[in-house]
Each structure stands twice: as C-alpha cells, then as structure tokens.
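Now for chain A:
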Amino acid sequence: MKSKNDNRKNNKMFKDNETIDYLIIGNSAAGLAAAESIRELDKSGEIMILTGENYLNYSKPMITYFLSGTVNLDMIHFKDDKFYKDNRLDVRLNTRVKSIDTDKMFLITDDGNRYEFRKLLIASGGRPIVPKIKAIGTKSSGFIDGTNYDKTEGIFTLTNLEDAVRVKNYIEKNGIKNISILGGGLIGLKAAEAFLEKGIDVNIIELADRILAATFDREASGIIEKKLKSTGSNIYMNNTIEEIHIGSGKITGYKLKDGEKMECRLLVIAVGVNPDTGFISSGSLDMARGIIVDDHMRTSAKNIYAAGDVVEGPDMISGGKRNIAIWPLAVRQGTAAGLNMAGGNKKYGGGFFMNSVELLGIPSISMGITNVAEEKEGFEVLKYLNTNQDMYRKVIIKNNRIIGVILVNNIERAGIYSGLIRNEIDISSVKENISREDFGIIHLPADYKKHLVVGEGIEV
Partner candidate 1 sequence: MALELKQSEFEIERDKNKCISCEVCVRQCSNDVHEYDSDQDTLYSDNSKCVGCRRCETLCPTGALKIRNREDQFKTNYNWTSSHLSNIYRQADSGGVLLTGMGSDRAHTVYWDHILFNAAQVTNPSIDPLREPMEIRTFIGRKPERLDFEINRNKDSKESLKDTNIKLKTKVPPQLDLSTPIMFSAMSYGSVSLNVCKSLAAAASEFGTYYNTGEGGLHKDLYGYAKNTIVQVASGRYGVDVDYLNKGAAVEIKIGQGAKPGIGGHLPGEKVTGDISNTRMIPEGTDAISPAPHHDIYSIEDLAQLIYALKEATNWLKPVGVKVSAVHNIAPIASGIVRAGADFVTIDGLRGGTGAAPQIIRDNVGIPIELAIASVDERLREEGIRYRSSIIAAGSIRSSADVIKAIALGADAVYIGTAALVAIGCHLCQKCYTGKCNWGIATQDPYLTKRLNPEIGTRKLLNLLRGWSLEIKEMLGGAGINAIESLKSNREHLRGINLNDRELAVLGIKHAGEAW
Partner candidate 2 sequence: MRERHGDCKMKKIYIQEEYCIGCRLCEIYCQVKHSKSKKIIKAFKEEMIDILPRVLVEEIGYNSFAIQCRHCSDAPCVEACISGAMQKNKNTGVVTCDEDKCVGCWSCIMVCPYGVIRRNLSGKKIASKCDLCIDEEIPVCVQNCPNEALKFMDKDAKEKNPVGTKTGRKNEK
Partner candidate 3 sequence: MNRLNNINKINRNTQEYFSRFRIPSGCAVFGVVNESGERFSGQMVMDGISVMHERSNGLGGGFAAYGIYPGFEDDWVFHVFYDDMETKRQTEDEIARNFKILFGEEIPTVKISQIVNPPVIYRYFLKSKRNGDAFETEEDSIMDFVMHVNRDIRGAYIVSSGKNMGIFKGVGFPEDIGRFFKLDQYKGHLWTSHGRFPTNSVGWWGGAHPFGLLNWSVVHNGEISSFGTNKRFVSRFGYECTLSTDTEVITYLLDLLVRKQKIDIELVHLILASPLWEDIERMPVKERDILKALRILYGSALLNGPFSIIAGSSDFMYALNDRIKLRPLVAARKDRYLFISSEEAPIRRICASPDHLWHPDGGEPVIGIVRKKEIKKEIKSVRKIQDNKKFTKLVNTEMISLNKSRGDLNGSGIKAI
C-alpha cells in the first residue's frame, strides 16, 4: 500500500509537502466508515489513513473474543484487504500523529513526517485510563501511571489488539491461572469472561458498590454478580488497589484499599477510556472531554472533522453533547463525516448510549439512561423481573418517551426499544405492554406500528 505513494508523479515542488485530499487519523470504525463514504461521493480523491497501530485491520470490540479464543488473528478483522483496495485507501501503519496545525492544515507524525491535507478527519478513538497507583519495588518513580505502567511486566491495559496479544502471550508464557482486573465495567467484565472461558480464575476490583454501575441498575448488576460468583470469581466492591507490589520488574501482588493483600502475576487495568486527543494542542480545537463536533461532525476548525470515540457529539437523550464511545455511533458518525468531507450534506442525528454484552452466557443490553432514582420527578420506571430465570426488563420513561432500557437474559427484540428511543415515540397509549416479556411490534402505538410494518425499512 505504501508503494502507491512512491509511484506518485513527482510534479510538485516539494515532494514531502504534497497535499492529501482526505487525511484520516484512525483506522477503525469511524475512520473506515468515513473513508468508504468519501469514496462513494468522490471516486478519484486521494484518501490516506494514519494509524499508530501495526495491524492493518481489526475490530476493537472483538479483542476479548480473541483473548478467549473465539476468534483468531485471521478472523478478527471487520474489513478485508479487498475493502482497502476497492476504496483505494492509502494506509500508513505505525504512524502516530504528534501534532496538528489546524490553520495551515498539516500535521506532523512521531517519525517527523509532515502531511498536508485539504480535509482532515480525526478518528483517533480512545486511550485507556490508568490511575496513578503507589508502586512498591519499582526501580524508578514509586508510582505507576499511564506513562509507565507498561514498563512493569504483568500490568496491562486492554483496549487494542496489541494489548490483547501481549496479555495472551503473557498468560501462555507464564502459565497464569489467576488474573486480577481493576474495574468492573464493561471492558473489565468482558475480559473476565474471556479469562473464565480459558479456565483462569478472576478477581474483580470495583470502586463502586456494584459492577457495571455505569450501565446497569442494581437488579441487573445483581444478576451478573450472582452469575460471576457462581463461577468462583471474587468481586471486591467499594474497593480499589492502593499499592502494587513489584519484584524483578514484574508485578507480584497488590494491596486493596481495605488492606487485604493479594498475590497477583497479571493485572488488567480496565477502569475506563478517554478520548485520544493527546496530539491536539490546547486551543486549536474546541474540546471538552473529547473534541466537540456539530451535527455535521465538523470541529471548530475549518476542514477538520472528527468522529468516533474521540468526539463529543449530539446526545439525543440529554440534548447536549456527550462522548458516547460505542461502535454503532462511531460508524454512523464516520459515515456522516465522510460524506460531508466529500461535499455531501449529511446530518448526524445524534445518538445515545447503548451496549450489548453477553457475560457468562447471560446476554444483556442497556441503552440510554439506565440509572435514575424512581422517585425523581418526571421519570417513570416499568420493570419486569423473573427471578427464577434471572430475566429482567426495565424501561425508563420520561414525558411518555422511553429514555432508557435494561434487558437481561431476554434480549430478543431489544432493537424495538432503541427504535422507540431514537424516534422519540410517545408510548403513553401502550405503557402497560412496554415491559412485558413478549413485547413486540404489535404492542406499539398504531401509527408507529404501521410505519414499521407497512414501510419498507428505515431511512436513517
């Protein structure tokens, strides 16, 4: 793929300064969706993708499937070589962006190259959060944090394939039988599931009083906890790691906040992800937690767009801007960004949080706002709980519109809820049916039902 660059006709004054039509930072969901959309409208423009990773293509959410062995490295890609070829995408691997000049429209990479662009998309995704933890036995600082955790053997984050490959190799090389996971969120639990599937015991340390606190309510968390515990895993709630013990450059154990000391040869830190915006100099783009974009995925700088986990885009439920780092929205944002970059006019309608995860054989889906105090004014909560089958269904309603849903175990037809949220359907006429176990289209308000049944597929 790089050869294409070399073959380019040398008809410009400064070879290195040749301007690229569409430059994309990031080679994952948003970046590739954008590339594909650009190509749809612009058959000839040059598209270049820069990525800091050294794999041509893989699906980030699938790395835990890789860990568990469900997929191997051949199967983990979500776009094949043909996709890159058909869309004529010039991908530069191991090319990390160092800085961007938003005015003069060029960027500099870690390796010192300078790339001028006409249009830029920042789809750099997220970076794992590594909290600052006291380290005992380390040669240097006495702390580990985001800058140095990877210097200690046995401490990993788990957000990209390289991480997963390293974890996998480390387990195999060292015959690891027990893994501690800092963080009982989605990544932590997906990792836990992968390890459990491989027959490795798991300790989960969660700061909150329950796992999946961000996306689940107490009942839903309880179902998963119960299941996790039944596998023999330990969950340490209201807890965190206070100090990490290191010997010969390797982790040997840690001490919990409550004082308990644990042996540990492999620690996965999965407390969360932040938008990867380190290469953006402050003041050059409007930023909050992530890059702020408008409904056309434009940043505050001309000709610079952003999409995916790195942005704060319109949130359908709150009406404000929010960083919602989920795959479907990354694709949708990338698509919108790409079309707009290539001269189209595609509005991104906003999104809301949703997540599907199957843990220990229990499928669950959550979407929108899932934790509200029932007594809080204006909210209405409908619940269906079948304790025998650990079946749980919860629907949160505000102003007769659904704003959040949790489904555990029975996730069939979950998408109907996301449709109701997305289309802001008034469900007051069908409230009594909304949380029933066999909920279906037939229970929907007549107009919307008709739209679904007689229509011919949604136009997003």
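How were these candidates chosen? In short, all candidates are chains of the complex that A comes from, given by their letters.
Everything that follows uses one rule, which is that a contact is a pair of C-beta atoms (placed from the backbone, for glycine too) under 8 Å apart; a residue touches a chain by one contact, two chains touch by 3 or more; residues count from 1.
A quick note: this is a predicted structure, and the numbers were derived from the prediction, not measured.
Asks: Between 1, 2 or 3, which touches chain A here in the complex?
Replies: It is 2 that touches chain A.
Asks: Along chain A, where are the residues that touch candidate 2 in the complex?
Replies: For this pair, the touching residues of chain A are 33, 40, 59-62, 65, 70-71, 75, 77-80, 327-328, 331-332, 335, 339, 344-346, 354-358, 363, 365, 367, 411-416, 418-419, 422-423, 440-443, 452-460.
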